[in-house]
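For this depiction, one protein chain was excluded, whereas all remaining protein chains were kept in their positions.
In this document, chain identifiers A, B and C correspond to the written order of the chains, with residue numbering beginning at 1 in each.
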Amino acid sequence: MSTNHSILAHHFADLDQQRETETFGMWLFLSTEILIFGAVFTCYTVYRLRYPHDFEAASAKLNVLIGSINTIVLLSSSLTMALSVHATRVGRQQMLLTCLLLTILLGGTFLGLKVLEYYKDYKDNLVPVLAFKPEEWTQVQGEQGPVQPQRVELMLVFYYVMTGLHAVHMIVGMGLLIWLVVEARKGLLTTVRYMPVEVVGLYWHFVDIVWIFLLPLLYLTGTHHAADLHF
Amino acid sequence: MFAEIPLFPEQASTTAQRVDALFFFLCTVCGSMAILIAGLVLFFAFKYRRRAEDERTPRIMGNNRLEWFWTIAPLFVFLIMFLWGADIYTSVALPPPDAADVFVVGKQWMWKIQHPGGQREINELHIPVDRPVKLTLTSEDVIHDFFVPAFRTKIDVIPGRYVQTWFQPTKTGRYHLFCSQYCGTSHANMVGTVFVMERDEYRQWLGGQAATGSLADQGRQLFLKFQCITCHSANAEARAPILEGLFGRTVSLRNGRTVVADDAYLRESILYPEAKVVQGWEPIMPTFKGQANEEELIRLLAFIKSLKPGQTPVRNEEALPPLDAPKMPPGGNPKQHEAVPTYQPQGKSNEP
Amino acid sequence: MSSAITTGFVPQAKPRPPRAPGENYLNVAIGVKSWLFTTDHKRIAILYLVTVTILFFLGGAAATVIRLNLMTPTGDLVPADTYNKLFSAHGIIMVWFFLVPVIPTVLGNFLVPMMIGARDLAFPKINLLSWYIFTIGAVITLWALIAGGVDTGWTFYTPFSSKYARTNVMPTMIGIFISGFSSILTGLNFIATMHTMRAPGLTWWRMPLFLWAHYAASVILVLATPVLAMALILVGVERAWGIGIFDPELGGDPVLFQHLFWFYSHPVVYIMVLPSMGIISEVVTCFSRKPIFGYVFIMWSSVGIAVLGFLVWAHHMFVAGQSVYSAMIFSALSYLVAVPSAIKVFNWTATLYKGSISFETPLLFALGFIALFTMGGLTGLFLAALGVDMHVHDTYFIIAHFHFIMVGGSVMGYMGGLHYWWPKMTGRMYSDFLSKLAALIIFVGFILTFLPQFVLGYLGMPRRYHVYPPEFQVLNVMSSAGASILAVGYVLPLFYLFWSLYAGKPAGPNPWGATGLEWQTPSPPPTHNFDESPIVTTGPYEYSVEESEIVH
Partner (left out) sequence: MSEPITPTRTYYSVFAALIALTLVTVAVSFVELGAWHTTVGVLIGVVKASLVGLFFMHLLHSSKASWLAVLAGLFWLSILMALTLSDYLTRPLLQY
């Protein structure tokens, strides 16, 4: 069936139908993803409104420098991903390969920085259960007195659940990109069969969009100071 | 046993009368609807049964007027049902001001009840007839649900906060109290009895209970035991606000907002003192989370509520030895078995 | 890769391979491998049929022990812990591993491509993948339920599930989480298929209502399931590391879990019942030999249910400590969602009017559906009324209500659909007498089982009780007696349907004289469904015209 790499699957009438179906399928999957993340965002919002000062205080302690650099890294990877699609469409195989590898590289950089950041967080006692010192927080003044360590922990839990879930999506995306590289090297991604790049691209951009919202919700909710800009 | 099949629950509160009235209305409306549809289906099925294999049917595709009629007409009926139901619901959510207080703490798997007079009961609730009773409920562990079918009263008892409901019994007697939110192994044994008594009888019962002072008195002891008095004293150099006459007042907070000093606020302020600090005061109060349990919190609150101007204890008044809660046998209150003897299965007491 | 393709020339669909006479999807290949690696939607439907049938009887077995235990007020049969594990297992298996998947994955998988005149679903490999995911999820869950069990109920309410339960909560949740992706992929596949693969001439307004119902149900599958998945993850995180998202001790709110849970679990009821409604529309028209009454209204009511169904979830939480205002909003919205269901019932009834009604087995099930679903729907009005819900919430009234919807509605519809399309799926007819007997037994058994539970509920018997006050015994015994009749009704089809595979007389392509593309091809259908691509020129259900206008 697929042994001869026939492009048109047996059950489609023509390639346009097949392409339309594949893009639409991915968009449907992304609508599911919207609600996967949406459910955590909803929980976050409920507690954000309930414990505003504790959340702001916790947010101010997160590493805004790594967070921001990672945003730029991820946006750049989105650019190279978009360029991969362009390269496939115009049939520039070398550019395609370069862009895909760049995307993987940037994605890897993001994950590497993320791991570094988690390590820093651990050193800074910002990990609930594993490394967290409630007494550090009772000294922190919110707008109306010291913050509640437990509520700070709650914010940090959301930080790990959300960024963790995002990282899992990144890892899946990296796997898909590696598959694309293999396909591209075999010369299987052409001006006619460009859908794999387009569809993986949709997924990759979506993961980027999630991060676009994680940045303000997690890192930028509290007020930072120039001194916070360090690794 | 088979001679008497119960069909309708006892109606023993003012709420029960209102709920039943709506229930009968719903039965009438929905019953006639069901009969109408079933009748039409059966009638059509019989009248238009296939008589010959080559029968033809008219090509009827629909009727917009009819469609809109049965789309919109039910909405009016539904509106009545909604408003009627909402009316009952809101009245249950708002206790009358003269209601008597009863405090309920649920835990796996028993109900612990405290009266303002200091009387305590387990899995039993004694109340007078024809008098509104307001329940303030909380849980020590999981979500429970306080359900008295005869009163049509049900409310989830949630850990970490107070919920309130009220009812006014109209008939003396013994009624079932169920936990109706699944809460673990002995969920089905987290049951008790509500005794609705004549006023005299009730007064007698109250007097017969061994209580070490009223709930507020017990709270006063705790107020001293936990050293609350060190800061919340009545003199000028007090480090914390005076609590006299606080309950029900609107309080200004440090962040410029205001809050009504109700049960929930007082509870939060004891457990999470930094959450809502009163204007003009420093957030220096330590938390009493883990020190005061739910029942003790209720007593403290009862004391704070009872505090009239000039009643704050003197700071050097000696704290009495802490009150010991009566020791419970593992199977809950033995009285419970007498109350509903057939209810407890043999050999299956509600071991925690 | 042919050069024609690289130049942008788009080839026609591959011609269908010539078919030997009598060759069909069942006999085209044999052996276990040919089933386990198939991408044919019809074979995958059969795989699902086998899987969910096994799961149905496992869930049913749990129900049997529950009903036996409730014969006596002292619950003498099993200890409390076992009882709690049994009702949890019953709920978990029946909801996630039978009722949600059953109609979409068995009948939907088989019929969606056939009804739209396609050769397969849009993503055949994903379709197979979703069966594997489902099976893996089911195996993990079953393992968790059998090796130790879980005692949280199917609702997993926090903080009981996250802190206090000492049973296999984690593996069960993992199993459900995994199977959730099977739901999502199935729904996604259906929506994509219906959007892009309809036969020429099959416009949206000509789609059979079975498809519209599946479209609506798929929307719910795709958009609700992820929220459940996330809710389970959060409970899992809390349980594993003791951090409080829903734990009031640590600043969380246990009621928030209920919001997330019911955002999925209320619409899920419509996933169960919408496809069933689709079946009823097909069956009622076929056996009264008349076009459906008010096609557009039934179609819009399906879509309406899919949307409105999402606006009402907190009516499961009227006494759960939510705000009074919010409770009123949800009560009002709950009444709105009753309207589309009512529209459907009225239209089915009107379809019978002046029909030529033939009482074949599928119609008997369909009439049973209408009766029981109407009862279930009308009692829903009681629960939407805030005042009454306060009393009957979490009692047997609720149990009776949702069994009327899910079993009286969903399962009845599924049985009707299975009997309707069985000749198409297998090419054989089943025993007429036994199938009608089964329909009757199920109907009577059902009523006897669940009608007394309404009374029990209003009397105040709480759900999930292992023991109960003795005055409730008579009604419980009645219910258990009904359940034993019901059990016979469910086991009976197992035998005669199985028997029909060997001894049933050949059905022919269209035994019921039905319209619809699936009847225009031999039974059982060939692998590619149609020997020639169908072209559609009329709406569905043209039963009242001289001859079929579907052109080949």
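By definition in this document, a residue touches a chain if its C-beta (ideal position, glycine included) is under 8 Å from a C-beta of that chain, and two chains touch if they have at least 3 such contacts.
As the structure is a prediction and not an experimental result, all values here were calculated from the model.
In the complete assembly, the contact with the undisplayed chain comes from C:329, out of C:146, C:329, C:488 or C:535.
Within subunit A, the residues in touch with the undisplayed chain are 15-16, 19-20, 23-24, 27-28, 30-35, 38-39, 41-42, 45-46, 48-50, 52, 56, 64, 68, 71-72, 75-76, 78-79, 81-83, 85-86, 89-90, 143, 198, 201-202, 205-206, 208-209, 212-213, 215-217, 219-226.
Counting the whole complex, the residues of subunit C in touch with the unshown chain are 195-196, 219, 223, 227, 255-256, 259, 263, 310-311, 313-314, 322-326, 329-330.
Assume only the chains that are shown with their structure count from here on.
Contact count check for B-C and A-C (C-beta pairs in contact): higher for B-C.
Distance from subunit B peaks, on a Cα-centroid basis, for A.
Contact with two or more other chains is made by residues 253 of subunit C. Shown for subunit A are the residues in touch with two or more other chains, namely 148.
Here subunit A touches subunit C in the complex through residues 1, 5, 7-17, 20-21, 24-25, 28-29, 31-33, 35-36, 38-40, 42-43, 46-47, 50-51, 128-129, 148, 150-151, 153-154, 157, 161, 165, 190-192, going by the rule given at the top. Within the complex, the subunit B residues that touch subunit C are 1-2, 5-9, 18-19, 22-23, 26, 29-30, 33-34, 37-38, 40-41, 44-45, 48-51, 55-63, 66-67, 70-71, 74-75, 78-79, 81-82, 84-90, 92-93, 108, 141-143, 145, 147, 149-150, 152-156, 158-161, 163, 176, 178-189, 340, 342-343, 345-346, 348. Residue ranges on subunit A touching subunit B, taken from their complex, read 138, 143-148.
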